[in-house]
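Please read through the structure below; I'll follow up with questions.
Every protein chain except one is present and positioned as in the full complex.
Order of writing sets the labels: A and B. Residues in every chain begin at 1.
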Amino acid sequence: MSDHEYTPKSKVGKWFNDRLPLLTLANHLTDYPTPKNLNYWWTFGGILTFCLITQIVTGLVLAMHYIAHADMAFDSVEHIMRDVNYGWLIRYIHANGASMFFLAVYIHIFRSLFYGSYKSPREIIWIIGIIIYLLMMAAAFMGYVLPWGQMSFWGATVITNLFSAIPLVGEGIVTWLWGGYSVDNPTLTRFFTLHYLIPFLILGLVVLHIWALHVPGNNNPVGIDIKKPSKDTVPFHPYIVIKDGFALLMFMIVFAFFVFYTPNILGHADNYIEADPLVTPAHIVPEWYLLPFYAILRSVPDKLLGVIAMLSAILILAALPWLDTSKIRSAVFRPLYRQFYWILVADVLILGYVGAMPAEGLYLLIARVATAYYFLHFLVVLPILGFKEKTLPIPLSITEPILGGSPNLATVKNKESLNK
Amino acid sequence: MSEKKTNRRDFLFTATYAVGAVGVGATVWPMIDQMNPDASVKALASTEVDVSSVNPGKTITVLWRGKPVFIRRRTEEEISEARSVSLNDLKHPEKDEDRAKDPQWLVMLGVCTHLGCVPLDQKGDYNGWFCPCHGSHYDTSGRIRKGPAPTNMEIPKYEFVDAKTIKIG
Partner (left out) sequence: MKNFFRILFLVIIIIGFQHQTNAAEKIEYLKTDWSFKGLFGKFDRAALQRGYQVYTEVCASCHSMKYLSYRNLAEKGGPEFSEEQAKAIAASFEVKDGPNADGEMFIRPGKLSDKFVMPYENVKAAQAANGGAYPPDMSVLVKARGGGVDYIYSLLQGYEDPPAGFNLDDGVYYNKYMYGNKIKMANQLSDGLVEYSDRTIASVEQMSKDVTTFLMWAAEPHLEARHQMGFKAIVYLIILTTLVYFSMKRIWSRVETEV
């Protein structure tokens, strides 16, 4: 479909397109051949784009009213909530939007893990995705500091102190990050600057992410390459556009419910107390989306090793395309991997749960076991599984029945669902 | 693709587009309206000024809604000068009687109607105000007489609360 060279019909269009081929790009995007068997787990890419745009637009608006100064930040947020026209709406969308963004990105990542979307030839897409995820965490963390409540202040203190674990230069780096001897006004101002910058970096990386995706094309639930584009694919517009749109609207209903009816449930009450450098809140908990990593950090008794473990937990994902030795992409045809996949999902959920609990007694023990398993999954289970696992027979194409008769496409489709 | 063309006129698609457009509009509005003056700004709409210490021939300038307001206690000459001008000589015809209810007191926004600079007191060809930015001359009633400004300087809503206090706004 996109094989043929595109030429605009109008003369002006051709003149323009010869100089800047925007129309060719638009044509590529609308005609982009997409596997017709994508399920709804593939709609989260579009949903994430929506989340990013929403955060950027509401963020720009908030920045018009927010004051990045330690003495005025908390007041200016209250000013937004009380006096600015629709300020409460815009702030609640932005605050809950961060959570929705992470919810969507986790689904997106776990979809990729299930269907092996990170495997050759899509390693670069995956690695760019990991960088985006890291930047999202940085943006979310710095954004959480801006209201200058108690959780903002103490979260910033704890997270920046992680760098003090670095031998020799650690203390110096922390002082440099703070611009003083504690988290204070200089810290707030620079966090605001970076919080403003990062979304645009993410936007740039998203363009690369999609560019890299459009080179090999989408993976699909069956995990095999497209054999006959004319038979196996549909043009992106209108088929995928409308489907993504439908899924996005579903997502927006959940989003709206949070914004309008429980806008503060995902936040922490202590953040409505203005920052006080003299009093630490009783429980310091990061936002829910960082809890698994927080649990990993706390499960290691050594300061430096804890930080290393936490960072490795994320960075190990970048090596995933090479740690997973299986040639088969989709978990649909990997019965053993499928079991381990679900154990990993449970493991991460458990880590998230104990991350919110006090780091003591049984919780600490569970956190340690779960942390160990997390690394085991990537470093031991995946490499060995690729050699040992007996996979199911794979269909010839995504529209044709499997060689040997069964299982047919209908059963394959049933098995695709993550919710077994 | 010919099928697509016939379907587009389909009622279902038209309805979907229409409802979608309404939603986009409703979402865009808060993003625009947030830039309008907020509730705390609107609440500061009035200010009270004590003018008991202003003698004839003196002007005080007070801040109202972030703009200067000139409060001038005019002399007899200034009043007669302002009231004797024929409306035909004015670019923006307004009677001085309408601009200054109490002839002694002229209360007006000290903002040049050309591009918003603050005119200088007791300057210019008409003994009133002169805007240094682009050379607009105003008379003793604050009316534009010469230069690029299109209209007279604006008279805000004001009232005397008592003999010595003016409430602006």
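Criterion: a residue touches a chain if its C-beta (ideal position, glycine included) is under 8 Å from a C-beta of that chain, and two chains touch if they have at least 3 such contacts.
Keep in mind it's a predicted model, so treat the numbers as computed, not measured.
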{"item": "Touch criterion as defined above, residue of A:197, A:249 or A:315 at the omitted chain", "value": "A:249"}
{"item": "Of B:28, B:44 or B:87, the one touching the omitted chain in the full complex", "value": "B:44"}
{"item": "Residue, one of A:29, A:166 or A:285, that touches the chain absent here", "value": "A:285"}
{"item": "Absent-chain contact - pick from A:239, A:341 or A:375", "value": "A:239"}
{"item": "Missing-partner contacts on chain A, residue numbers", "value": "36-37, 40-41, 75, 78, 81-82, 88-89, 92, 103, 107, 234, 238-239, 242-243, 245-247, 249-254, 256-257, 259-261, 263-266, 269-270, 272-273, 282-283, 285, 288, 291, 349, 352-353, 356-358, 399, 417-419"}
{"item": "Residues in chain B touching the chain absent from view", "value": "3, 7, 10, 12-13, 15-16, 19-20, 22-23, 26, 39-40, 43-44, 50, 53"}
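Basically, only the chains that are shown with their structure count from here on.
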{"item": "List of chain B residues in touch with chain A within their complex", "value": "4, 30-31, 33-36, 38-41"}
{"item": "Chain A residues touching chain B - in the complex, by the definition given at the top", "value": "57-58, 61, 64-65, 79, 82-87, 89-90, 238"}
